[in-house]
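A single protein chain has been omitted; all remaining protein chains appear in their positions.
Going in written order, the chains are labelled A and B, and every chain counts its residues from 1.
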Amino acid sequence: MANAALSSRDADAVAQSLPERLAGAVFSRLVIIVPYLWLLFFFLVPFLIVFKISLSTTAIAMPPYTPVLDFADGLAGFVAQAKELSFDNYVWLTQDPLYYTAYLTSVMVAAVSTVLTLLVGYPIAYGMARAPAALRPTLLMLVILPFWTSFLIRVYAWIGILKPEGLLNQALMGVGIIDSPLIIINTYTAVFIGIVYSYLPFMVLPLYSSLEKMDNSLIEAAQDLGCPPITAFWKITFPLSIPGIVAGCLLVFIPAVGEFVIPDLLGGSQTLMIGKTLWTEFFSNRDWPVSSAVAVILLLILIVPIVIFQNAQARAQEAGR
Amino acid sequence: MNSTGTWSRFNITAVTLGFAFLYLPIVLLVVFSFNASKLVTVWGGFSTKWYVSLFHNQGLMDAAWVTIRVGLISATAATVLGTLGALALTRYTRFRGRMLFSGMIFAPLVMPDVITGLSLLLLFVAVGFDRGFYTVTLAHITFTMCFVAVVVQSRLVTFDRSLEEAAMDLGAPPVKTFFQITLPVIAPAIVSGWMLAFTLSLDDLVVASFTSGPGATTLPMKIYSQVRLGVTPEINAACTILIALVATGVLIASVANKRREVQRLRDEQAAQRG
Partner (left out) sequence: MKSLGSIRRAFAPWNDPGAKPYIHFDRVTKKFGDFTAVNDLSLAIYEREFFALLGASGCGKSTLLRMLAGFEEPTSGRIMLDGQDLAGIPPYRRPVNMMFQSYALFPHMSVEKNIAFGLKQEGMPKADVEKRVTEMLKLVKLEPFAKRKPHQLSGGQRQRVALARSVAKRPKVLLLDEPLGALDKKLREETQFELMDLQQELGLTFVVVTHDQEEAMTMADRIAIMDKGQVMQVATPAEVYEAPASRFVAGFVGNVNMFEGKVAERSGNSARITGGTGAEITVENAGEAVKDTEVSFAIRPEKIRISSKRPADAINALQGEVYDIAYLGDMTVYHVRLDDGQMVRAATMNATRVADDPLTWDDRAWISFRPDAGVVLTR
């Protein structure tokens, strides 16, 4: 059609027809607008609501907070309600040791678990990257597979292992290493084990991908230049895998700080973490304003690592082009 | 690392121990689902009675049905939205608020569940949605679409744009080019995105707990409430079925993938020989 159109010198037939141009323009707008609006409404707006409610006071009503901040009484009513908002909940968070201890513990537990996950994950990723090329896709799939199975189930599996009368203690006592059962469940040790176990694939995958694409001739060159293997690892392999380490650590650390299932099921009442505190505040105490304030502070704590994570993602995306 | 040389003993040990750590708990869980004894940790002989009682547990079956429906609807919607988001990110490098947009795509990947759940619940309350099946679905669409976007985006980044230019050069207008060329070529990534979204929805406990209402209890919520009461072989059986389903799905997908790959490789070699 194009050829014929041009030879007939019919300018109108050649230029893009109006419906076609409209379709193109609408399509390209939709591509951006639809997901953008969705995320604005279901991701960003909710945070603003959380912030607003964190400034309210709890009430025995539905919704269980006041002021509701609506226009039922017109603009004047809205302004009057807005005046009732206060930072009291935040003051409360700083005064009750329960909260700041929970924040501090969560960050510490997440940090320690992240380091432990790195220590466990690095040799695995390294070993996988060094495996025969034909075996690597299978190994990769085996690392991803647990990720597809439910988080809850994997945490649950550890209860049966770590209980005082559980499989680990039975095995250890059976072999005769210990006489009385180790108390692991409902301690921070159990939380560490749970986090390392559950988040291990998140650590191994980025590490593996940064180690796998590393050119082996770099190591050979280092050794050729007189560098013994261990030194070659620390001087060449390790520095080049730092992007993988950063990505892996962020993928473990950020969600671990706000983790709920693991401290709840494996840590029991003995452990104090902020995700669990928020859950209790919300479901047991039905204190929506305070749980909102807890969430806002948690978000503030995580904002720096999240921004680092986003920048790393954006950079990886640019590099991939 | 492209060496095909020897796989050192250290590396073999690291990988073996790592995989033992990853799989042993799951294997034990599956084994003890066949335990005749009610004590989960003491072996009392082989039995499938917990599976039988599982299928008579109406509450559990209802929850499973809710979960599957939520998963199917949310994964499909999330795939559409996530694919659009990925296109927006890779194809339009300049539009107002792009920074905010990419932030909203990446942040949910690491956002603690409790924050996502709480904020969505408060949104639903604020706009007066009745909590239940649809609020859980909407919540799942929101956090899984970001995972789809990341999966599809990583495919789009390596997409050869000259394919689209060739189609347009041959006379296909942009929209037609998208549906005839772009979409079929990135289809495998979209399918993996859907599978990922479906599994994430299937697994989610925290977001569902916040956003669900009466009559919309999902399977993880049900399992969680029973786990809190103690470990039972029946839960082991339920978990085993879930693991088996997911593992079969993933295995079939990857075997099919592998066979396609092998076939492709063989074709290419044959073509080179002429």
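We take it that a residue touches a chain if its C-beta (ideal position, glycine included) is under 8 Å from a C-beta of that chain, and two chains touch if they have at least 3 such contacts.
On a predicted model such as this, the values are computed, not experimentally measured, just so you know.
Asks: With respect to the chain omitted from the figure, which of B:L72, B:A172 or B:I241 is a touching residue?
Replies: The single option touching the absent chain is B:A172.
Asks: Taking the full complex into account, find the residue in B:A20, B:V127, B:L163 or B:V262 that is in contact with the omitted chain.
Replies: Only one of B:A20, B:V127, B:L163 or B:V262 touches the chain omitted from view, namely B:L163.
Asks: Could you list which residues of chain B touch the chain missing from the display?
Replies: Touch with the absent chain occurs at residues 160, 162-163, 165-173, 176-177, 181, 184-185, 264, 267-268, 270-272, 274.
Heads up, the rule we're going with is that only the chains that are shown with their structure count from here on.
Asks: Would you kindly tell me how far, in whole Å, the mean C-alpha position of chain B lies from that of chain A?
Replies: Roughly 15 Å separates the two chain centres.
Asks: Which residues of chain A touch chain B once you look at their complex with the stated criterion?
Replies: On the chain A side, the touching residues are 1-2, 16, 20, 23-24, 27-28, 30-32, 34-36, 38-47, 49-50, 53, 63, 120-121, 123-124, 126-133, 137, 139, 141-146, 148-154, 156-161, 163, 165-167, 170, 197, 200-201, 204, 211-212, 214-216, 219, 250-251, 254-255, 257-261, 265, 275, 278-279, 282-283, 288, 291-292, 295, 298-299, 302, 305-306, 309-310, 313-314, 317, 320-321.
Asks: Under the touch definition given earlier, write down the residues of chain B that touch chain A in their complex.
Replies: 1-4, 7-8, 10-15, 17-19, 21-23, 25-26, 28-29, 32, 40-41, 81-82, 84-85, 87-92, 95, 97, 100-115, 118-120, 122-123, 125-126, 138-139, 141-142, 145, 149-150, 153-154, 157-158, 171, 173-175, 178, 199, 202-203, 205-206, 209-210, 220, 223-224, 227-228, 231, 235-236, 239, 242-243, 246-247, 249-250, 254, 258
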